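Yeah, one chain of the complex is gone here, protein chain that is, but the others are all in their spots.
A and B label the chains in the order they appear, each numbered from 1.
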Amino acid sequence: MVMSRLQKIPVVEEKKGNPLARVFDDLVRFCRSRSLFILHYCTGCGAIELPPAMTSRFDMERLGIQPMVSPRQADILLITGYVSIKTLKRVILTYEQMGSPKYVVGICSCTVNGGMYWQSYATAKKLDEYMPVDLYIAGCMPRPEAVISGLQKLMDRIKNGEADSWQDYYRNYDYYLGNQQKLFGEDWQTPTDIITEAKHYELMGEGTLGQHTRLLEQHQQPLEALEMRLGHKLKEPVE
Amino acid sequence: MAPIELFIELTLMPLIAFIVGMMMVLMMRRIAARIQRRIGPPFFQPLYDIVKLHGKRTQVSHGLIHDIGIVMAMGGYIAAETLLPVPGMNGIAEKGGLITLLYLMMIPSLGLALGVGQCANPNGSIGIARALTAMLAYDIPLVIVIFGVAYAAGTTNLVEIIATQQAGGFATWGVVEMPLLAIAGLIAMHASLGKQPFEIYIAPAEIATGPMVEMSGKYLGGLFVMQCFQLYTTSVLYVSLFLGGGTTWFDFLIKSFLVLAIPVSIAYLFPRYRTEDLLRLMWKWPVILGLIGLAFVM
Partner (left out) sequence: MIFSLLDELLIFSAATVLVALILGRGLAVGWMVTILYGGQLLVLIKMAALGYGGDPIASELSLSVMGQDLSWRFDALSWFFALITLVAALLTSWFSCGEWERKFKQQRGNVWLFHLAMALNVFTMLILLASGDLLSLFIGWELVSWAGFLLMAVAGGVATKAAIRYITYAVVGGMSIFGGIALVYAAAGSLQYEAILIAVEKMSTGQLWMLVLLFGSGFGIKMGLLPFHLWQAAAYAETPGPGSAFLGAISSRMGLFAILLVLVKLFGIVNIDSLKIPFTLIDARDLLAWIAVFTIIFPTYTALKQNDARYLLAWHGIGQGGYMLLGLVTANSLGAAGGLLHVLNYAACQAALLMAVFAVMHRTGTADLNKLGGLVARMPLSFLVLLTGIIGLAGLPPMNGFVSKWLVYRSLLEDGMPLLFLGTIIGTLGTILSVYKLIHNMFLGQLRVEHEQVREAPWSMMTPMLILAGTIFVTGLLPGIPLTWVSAALQTIGLTGPEITLGGIESSSGSLDMIWVIGVLFAGFGIGAVIFYSAGPSKRVHQLDNYAGGHFLTADVRYQYSDNFYSGLMHLIRGWYRGSFQWLENSITSLVEFLSLGMQGIYRRANSEFYLLSTALFIIAWVVF
């Protein structure tokens, strides 16, 4: 399902004729791959493997990977372990607050298929139904070496310009929103306005709007930014 | 001086400051890594970070003041660099002097404070409140030190302060003539860098990096650039006041890096003070040292 939809993403033709621009793009991509700030959302047991990966034993900073605190600063959302439905709301909120290009790495089998929580009523089984996941590192739990080699794979894909599933969230927002609504109810809304964001950054795709976004619009609290203004704008009379 | 020559100097001084500043960031991270028995980031890591942050596709702005704040944070330091003499280049150091430089260095903080304020995030506001409190803490010993040096030199002109030290050789360096002031200055400088144990306003585990909490993409990138300038300015100012500036670029850079290495090496051995403990510490020991040193100078 996901793979078929991924193939539908229109491939942006690289501009030809200006070699300087291409070199510049390559440089930016290279820098992106060599500087990854992680936000780790440690919801389960997998967190235990991250300290050795970061500290003196394996030292991820060699690869330019360092932990960050707030989603605004981060490039990678590292989700280790099972995601309960309550937590998933926060994970989605956090994901939407990150600046693109952003990557999601799911660690441990729980994020792949629910793992040992397969039968739990309170756990979201497949992470990639709710947000595009760039990389799964399976295992229960994967060792730090596995984490690092996974991240290296992600770095290669970023360098080659293949890791662009973050665009999928904008282009197929309706699909992800639908799954989220199924889980959290019809009045589900995050503070980030993905649709206007997609319009603003020209990331609209065929699947951005659909029946689920229409449902969202019916009850959505307005999220326009506070624009600076001198004059008076009267509120429309509330019936 | 020919206008074109001055223009070149004014362009080169911030540029060099930025490049040296990036190397200082690298040194800082490498020292931190070595102290923690790690290897540390590769040579170009600071550059990667800055380029990546500026190359983000989506970035969050909380309004015009948020944008302008970052511009001020970078621009203030770019301007301050032209008042800081380096070997062979004086820029407009003679038109401003030491006090002006110190005040110009507050402009980036002011810009940052405004920008963070508009983010409407209490973590950021707490961070700024703490940063200003920290400024109140370390500026008092710093001012004693600056007063002592300027009074001893009889001028606030940095070019002259450096020239006097260089003319007399090592024996007339500030650090030899005014060792107590030099120590107090080092402590104040450490605090002004905002590194551990004086890291009260970043405090990642407590207020989520304070001022930086809502900064994404080029906003955070601007702050990274600002950090390069900050490290450079602080250490070069110290070198100019106490270590005779630099006659050549070689000894100038060596001195600057060495000076910076001292607080950085100490920093990563410590956790963090509480705000009031920082105030108590800064108002006690460096101030006492500074006042005794000042008494020797007067």
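Assume contacts are C-beta pairs under 8 Å (C-beta built on N, C-alpha and C of every residue); 3 or more make two chains touch, one makes a residue touch a chain.
The structure presented is a predicted model; accordingly, all values stated were derived computationally and were not measured.
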Practice problem: Give the residue, chosen from B:M74, B:I202, B:L260 or B:L289, that touches the chain omitted from the document. | Solution: B:M74
Quiz prompt | Residue of A:R57, A:R90 or A:R214 touching the missing chain in the full complex | solution = A:R90
Quiz prompt | Contact with the hidden chain (one of B:Q45, B:N90 or B:N157) | solution = B:N157
Quiz prompt | Option from B:G21, B:G40, B:G55 or B:P85 whose C-beta touches the chain left out | solution = B:G55
Quiz item: Among B:G63, B:P87, B:P179 or B:P197, which residue is in contact with the omitted chain in the full complex?
Solution: B:G63
Quiz item: Which residue numbers on chain B touch the omitted chain?
Solution: 10, 14, 54-65, 67, 70-80, 82-83, 92, 94-100, 103-104, 106-107, 110, 113-114, 117-123, 125-126, 128-130, 132-133, 135-136, 139-140, 143-144, 147-148, 150-151, 154-157, 200, 208, 213-214, 217-219, 221-222, 225, 274-276, 279-280, 294, 298
Quiz prompt | Missing-partner contacts on chain A, residue numbers | solution = 70-72, 89-91, 93-94, 97, 190-193, 196-197, 200-201, 223-235
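The criterion applied here is as follows: only the chains that are shown with their structure count from here on.
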Practice problem: State, to the nearest whole Å, the distance from the C-alpha centre of chain A to the C-alpha centre of chain B. | Solution: 36
Practice problem: Within their complex, state which residues of chain A touch chain B. | Solution: 27-28, 30-32, 34-35, 55-56, 59, 61-62, 64, 68-70, 72-73, 75, 97-101, 197, 201, 225-226, 228
Quiz item: What does chain B use to touch chain A in their complex?
Solution: 29, 33, 36-42, 44-45, 47-49, 51-53, 55-60, 63-64, 204, 208-209, 212-217, 220
